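Then we have chain A:
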Amino acid sequence: MPDNWSYVFAAYGVAAVVLLAYWRRLAARAKNLAARTARRSA
Partner candidate 1 sequence: MSAYLRRAWIVVWKDVLSERRSKESLNALLFFSLLLLFVFQFALGPERARVEAALPGLLWLGFILAGLLAFGRTFLAERENDCWEGLVLTPGDKSAIYLGKLAGNVLLMAVVEAVLLVLFAVFFGLDFTGALPALSLVLALGTLGLAAVGTLFGAITAQLRARELLFPVLLLPAVVPVLLASVSATQVVLSAQPLGDAAPWLKLLAAADLVYLVVGVLTFEFVLEG
Partner candidate 2 sequence: MGVRALGWLAVLALIAGLGTAFGYAPREAVQGNVQRIMYLHVPAVLTAYLAFGFVFLGSVGYLLTRRPGWDRLAMAAAEPGVIFTGITIASGSIWGKPTWGTWWTWDARLTSTAVLFLVYVGYLLLRGMIDEPDRRARAAAVVGILGAANIPIVHFSVKWWRALHQPATLLGPEPSPIAAPIFLTLLVNWIAFTLLLLYLLAKRTEIARLEDMHAG
């Protein structure tokens, strides 16, 4: 059977994109909150 590397990269690619997007959302929210917390205690 041929190797179908495109499918392999598609699968790993989807996983990477989704996880990266979720992590970036988390990181942005965390930064936002850290700034708010700093302003609050300042």
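Inclusion criterion for the candidates: all candidates are chains of the complex that A comes from, given by their letters.
Note that a contact is a pair of C-beta atoms (placed from the backbone, for glycine too) under 8 Å apart; a residue touches a chain by one contact, two chains touch by 3 or more; residues count from 1.
All of these numbers come straight from a predicted model, not from anything done at the bench.
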- In-complex contact partner of chain A, selected from candidates 1 or 2: 2
- Message: Under the stated contact criterion, what part of chain A meets candidate 2 in this complex?
- Response: 1-5, 7-8, 10-12, 14-15, 18-19, 22-23, 26-27, 29-30, 33-34, 36-37, 40
